[in-house]
Each structure stands twice: as structure tokens, then as C-alpha cells.
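Below: the structure, in C-alpha cells.
Complex shown without one protein chain; remaining protein chains in place.
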Amino acid sequence: MNQEMFTINNLWMMVATILVFIMHLGFASLEAGLTRAKNTVNILFKNTIIPAIGLLTYAFVGFNLMYPGDDFIGSFFGLTGVGISLPEGWNTFAYNEGYTFFTDFIFQAMFAATAATIVSGAVAERVKLGPFIFFSILYVGIIYPIVGMWKWGGGFLDTLTTPFYDFAGSTIVHSVGGWGALVGAYLLGPRIGKYTERGMSAIPGHNIPMATIGVFLLWFGWFGFNGGSVLTADPGTVSLVFVTTAIAGASGAFGALMASYLKFKTYDITMVLNGILAGLVGITAGADLMSVGESAIIGFIGGTLVVFAVVFFDRIKIDDPVGAISVHLIGGIWGTLAVGFFGDLAGMSQIWSQLIGIGVVGAFCFIASWLIFFTMKRTIGIRVDEKEEIEGLDINEHSMRAYPDFATKD
Amino acid sequence: MNQEMFTINNLWMMVATILVFIMHLGFASLEAGLTRAKNTVNILFKNTIIPAIGLLTYAFVGFNLMYPGDDFIGSFFGLTGVGISLPEGWNTFAYNEGYTFFTDFIFQAMFAATAATIVSGAVAERVKLGPFIFFSILYVGIIYPIVGMWKWGGGFLDTLTTPFYDFAGSTIVHSVGGWGALVGAYLLGPRIGKYTERGMSAIPGHNIPMATIGVFLLWFGWFGFNGGSVLTADPGTVSLVFVTTAIAGASGAFGALMASYLKFKTYDITMVLNGILAGLVGITAGADLMSVGESAIIGFIGGTLVVFAVVFFDRIKIDDPVGAISVHLIGGIWGTLAVGFFGDLAGMSQIWSQLIGIGVVGAFCFIASWLIFFTMKRTIGIRVDEKEEIEGLDINEHSMRAYPDFATKD
Partner (left out) sequence: MNQEMFTINNLWMMVATILVFIMHLGFASLEAGLTRAKNTVNILFKNTIIPAIGLLTYAFVGFNLMYPGDDFIGSFFGLTGVGISLPEGWNTFAYNEGYTFFTDFIFQAMFAATAATIVSGAVAERVKLGPFIFFSILYVGIIYPIVGMWKWGGGFLDTLTTPFYDFAGSTIVHSVGGWGALVGAYLLGPRIGKYTERGMSAIPGHNIPMATIGVFLLWFGWFGFNGGSVLTADPGTVSLVFVTTAIAGASGAFGALMASYLKFKTYDITMVLNGILAGLVGITAGADLMSVGESAIIGFIGGTLVVFAVVFFDRIKIDDPVGAISVHLIGGIWGTLAVGFFGDLAGMSQIWSQLIGIGVVGAFCFIASWLIFFTMKRTIGIRVDEKEEIEGLDINEHSMRAYPDFATKD
């Protein structure tokens, strides 16, 4: 290691950081686009506040929870302190050959907020703002970093005989968000008019261009999300990760295109958009392990799964306006399992480790989300009242409209 | 060459790759913005699928067609095989001092899809989805890489006595797209209501903010498109290319502003937006050869030309909803010729070589596009029926609307 290589590595990690940052705009655009115009300000408000929450809570406590160093009890929980304290040699390759302390912090902080952003989409159009922000603070500030530590902070999932493998977070990030989304959507119940006696009625998103912008920005940012997870600028590994990420997203589009065309006999752009995302979530756990062909298969299956998952959750009447549970939870589980089936680590013992990781993280996040949402539901309430839901959250919670100059249909 | 410099070079090429990637969002936004609300989902669908097609076909066959190494017959066609096979030392500077094999592949793959995206705009609002996707697969997967090989793969245009010069693809990328756009728009015929007995009627784009976002994203990405075409991070060359790219875009805006103001006596933002793009297309062939002043002249002329070209194509009743032929074909020809008139290579023999390149590529792409589109026209049909065109492609091909919550005028 020398100063030149350290500077290159750190530069890539900083670029990756801002690529992950712009994913928050991607989520905001996607979720706003796939919901109704009367709730747009509300969704944008949530998705603007979430990265702010993520950055601040991660500085306050999250980073120390997630990377406790040697200061942890057992390998389930640890905390080095509160706030940011600079270690000796923080800005040299003595700290790490790939980044300074501050680069380390800011890259991880940008990741952290993703978990709550995923939840935001699933609970859209009916969740109360205050309780959702409270949930986000706890989920991003405490739940996510504890889970992250189990693998990336050297915790028990990293020290299994065959270590659980999750390169950039199919489970550690996406499923964590997905479980919160599932619990939130279930405890809130469906939006008024979604499931009636005459069956399920689609509630179409109000702005497909916004949704498309969102998915492209997410894909763009994913090159930093996965590419930055290499933790150096190593040419071979990062370029491999770029290729697997690109190919999985592309074949995710085709998987969803084919499945949705066969099922609905139409070219459904929202399925294709979610198929891209499911392909990306799917490759995330093993982006550094797969060949081009394997990436194409993983992405294709991810894109196919998302179509069936969307139908399934509608059948069991869990109303997820943007398909977040299908993309991030189902896609995340699939991607995590795929590490056992494809690529350099494939094998039975890896499959078991992957199942352990999926199960333990799932149980913890499910229970934690349930405790938070259920406690709030029984006390302050988590759902807006019927009148507010019908009129829209924008006018009721924010006293404004997203598009006041335009004539709307409702 | 050492590992540090190799890593820096490769890092820049990877960053350039994602800048080219985001150009696909630029095209999607621009084309959606400049067409009508009733066809928005259709355009977004095409422009989302095209990069997916580009990535997958380029992995399957395009890359091997474009860079056949020594395995080619004559210098018109060559193919090393199907799929991706990693060469020895793929991740070292033994492969190339500027990038790994995978970086090479992914940077070129991002370029490939551009050709079909250009066509998408010109055939918008009336082309059938299936045939367009079929055209895209052939054009991106086979036609584009064959042409690309002629110059960038070491083919006959690269081995002329005075080699044809096309730094980043005014001809190899933009004109290739432009010829397909011309043929497609011609064989489809104009949109209903565009040219009537009372003359030409403008069909305004439905969302100027989207179009503006598109052009800015394209300009943003162009720094990677041109800057990455240096193929290393060489400080002098890349920074020169940044300056010529920025200046040509800026003066393209002014060229179009002045020409359109003189012609139409109004400040036409769509002309300014297309002027920027024409300036950028214009500088692309010689972005590494020009001075600041020459870049300004090339961009200004490009921006001026686009205004006259748009008027010209309307006069001969070739209906190009977004001006793609004017920007990419006329701009591409201009930029390619400009290498003979300005900059380090200017001279008569270069002008001849540029004309040969323009002519040969044009003839090949024209014929290839004609064969594909014409065959489909005579068999499966390439144009939606009248009722569908009037109602909009969104509701007929996709069973949905882009903006279901808003009241539209038609």
C-alpha cells in the first residue's frame, strides 16, 4: 500500500458514496410516481427527511453500533460510544487501505437510510407522518446497524463455520427494509377501495415518468452501492461487479416483461421497472461472485419472481402501493439464496448459512418492526382517518398540493 | 505502466461508463417530454427496454462482433465467438493500460444501446412496439457492432491511407442511429394530423420540464461519452475533451437560439435544447483535436444547422417528433466533416477520408434499416392502426395511462 493507491481507493469510495446518495432521489421519484397525486407531497416529504434522519442518527449512534470494533458483548450487540470520535491515523492507510475514517462513515451512512426508504413505499398513502418518522429513526438508527454488525461488523453471521455471505446487502439492507415494509403494510391494512367485494382494483400510479426516472436513478446509484462494496478501487473486482450489476438489471427487465406479458397479456411498464429493481436486488448478495451468464439467470429469475410476488401479496390482501415488499424482500431472499446456488461459493453448506442469515435477520426485523408499529398502533395510531385518506394526505398533513395548477380527476 | 496508473485509468473508465448509462434516462426524458401525454408510457417502455437489450445482446454477440481481434475476414466482418470469454490477464494492464476486460466490455455496451435509442424518438407515437423491439435487437446487436468494428475494431476505415477519424462517434454512434431514424420515420409516414392540406401543424411536446431534464442529463453523460473515449485518465487529454464538450454544447445553444429567433421571432426552448445536443454531437468526432475557439465554432454551426434541418425535414414531410434525425444524423455528419476543416488533422486528405466514412456507414445503415423495417412493414406491419394512434399507444399497447389522475385536453 502506498499513498497513491490509498488516494485512488478513497476517491472511488467517495464517488460511490454520492452514487448511493442519489438513490434516495431514485426512491423518492419511484414511490411518488407509483402512488396518487393527492399523496405526492407526503411521500416526497418522507423520502426527503429519511436520508437526513439516516445521516444524523448514523453519526449519533448507528456507525458505532454497526462497527463496534472489539467492544462488543457476545456477537449480537456492541457499541463503542455516542457520536463521532476520530481514531488515530484516521486519514491514512493505517486506518484502512481503501478509505479514511470519514469516507468509511459517510459511505455506510448513505446505505443506512435505504432501509427506511424501502418501508416508505409500502406504507404509502395511509400512514401518519409522525409515527412513520418515529419508526424511521428507530429502524435506521438502531435496528439496521445491529443487523449490519452481525455480518459486516464481524458479528456471529460472519463467524459461522461457513460464513453467511452478503456482498452488498440483499439481506442486510434490502430484506431488512422489506421486513419492515411487510409488517407496516400488514398492520396498516389496505388502502380504502383496494380490496372490495368485487375483488382487487388496481390503484394506478399518477406519474409514470417520475417512476421511470426513479428506477434509472436507482440503477445508476446501484453501481456505487455494489461497486463501492468492493471497498477498494481494485480494477478487476469493481469492473466485474459493474458487469454483473448491469446484466442482472437488464435481465430482470426481461424476466418481468415475459412473466407479466404471459400473465396479463399487456406490456406493463411498472412490472418492467420493478423487474429491473428485483434483478438488482437479486445480484446484490453475490455481485462479486457471479459470471455474466449467472448474473443474467439471477436477474431473470428475480424479475420473474417480482411479478408473481405482486400477485401473491394482492391475493393475501397485503396492500403495497409500489411493490416494495416484492422487490426488496422477495428479491433480497432470492439474491441471498442465489449465492448458495451459483458462483464461486455455491454448495450445500453455503445454502444452509444463507438460510440461517435470512431466517435470523428476518425474525429479528419482523419482531422489531412489529413491536414498533404495533405499540404505536395501540397508542398514538399509525393510520390517518378515513376522511384524510380519501381527500389525500397532502392537503391534510401538509396544507398544500403537489400540482396546484392542474385540474385533477378526483 | 504500473498498478497505480492502471487503477486510476480503470476508475475513470468505470465512472465514464455510468455517465453513459445515465444518458439513457436522458433520452427517455427528452423523447417523452417532446411527445404527447397519450404516448408517454410507450416511449418510456421503449427507452427502458433498449438499454436492457443493448447490454444483453452486446454480451451475447455485439462485443465479439465489434472487437474481433485478429479473427476477422477481410476487414468488414469478424466474430470471435458467442458470449463473454475472459482472456488471460483480463484484469491486469497486460490486457490494456486503460481498463480491464470487463470495463472494456461494459463501457462499450453502454454505448451500443445509444444507436437504437436515437431511432426511438423519430418513430415515436405511431410505431408498433413489437416490431420496434425486434428492430432494436438487430440494430444494436448486429448492425451497430459491425459498423463500429470498421473503425474502432481496426477495420477498413481505420486502415485507410489517411485513416477516417471519429473520436467518440459522431458517425459511428450518432449517424448510425440517425440513419435508422430517417428510414424508420420515412417508412412509417407522418403522424395523423401532422401534414394536412392547410400545411404543417406543430404537435407540441407534452412536458417541457421532462425534455429539459433529458438534455441536461445527456450533456452530463456526454462528459463520460467523450471523456471516456480517451480510454485512459490522461489529465491533459481528458480535460481538453471536457472543455471542448462543454463549449460546443454551450455554443450550440446560442447557434440554435439565434437561428430560431431570426426564423420564428420567438425564444423556442425546444430548438435551444436540440441546439445543445447538436453542438455535442458535432464536437464528438473531434473532441480531442479542437481548440476552445474551434469547439465554439463547431458547436455554433451544429446548433444553427439543427434549426434548418428541422424545417427541412418538415418540408419533405418526414415526421420526426423529437428532431432526432436533425440532431444525430445532420449533427453527426457535420461533426465528422468538421474534423477535416478544423483542428489538428484538418486537410484535404482528411476531408476525403471523412466523406468516405460518412458515405460507407450511411449506405450500410440505410440499407440495413430499410431491409429490416421494410420487411416488417410488408409482413407483420410496423404502424399501429388509426384508432390506436388517435386514442394513444399507452391505453392500447400498455392498458394504462402515464398520468391517470390528471384531466387531459384530448
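Per-chain numbering from 1; labels A and B assigned in written order.
Simple rule for what comes next: contacts are C-beta pairs under 8 Å (C-beta built on N, C-alpha and C of every residue); 3 or more make two chains touch, one makes a residue touch a chain.
Given the structure is predicted, the values throughout are model-derived calculations rather than measurements.
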Omitted-chain contact residue, chosen from B:Ala124, B:Ile247, B:Leu289 or B:Leu305: B:Ile247
Touch criterion as defined above, residue of B:Gly69, B:Pro204, B:Gly359 or B:Gly381 at the omitted chain: B:Pro204
For chain A, the residues touching the chain missing from this view: 3-4, 6-8, 10-11, 14-15, 17-18, 21-22, 24-25, 28-29, 32, 40-41, 44-45, 48-49, 51-56, 59, 83-84, 90-92, 99-103, 105-106, 109-110, 129, 207, 210, 213, 397-407
Residues from chain B at the interface with the omitted partner, ascending: 2, 4-5, 8, 11-12, 15, 19, 36-38, 204-209, 212-213, 215-217, 219-220, 223, 227, 233-236, 238-240, 242-243, 246-247, 249-251, 253-254, 257, 264, 266-270, 272-273, 276, 291-293, 296, 403, 406-410
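What we mean here is this: only the chains that are shown with their structure count from here on.
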Rounded Å distance, chain A centre to chain B centre (Cα mean): 33
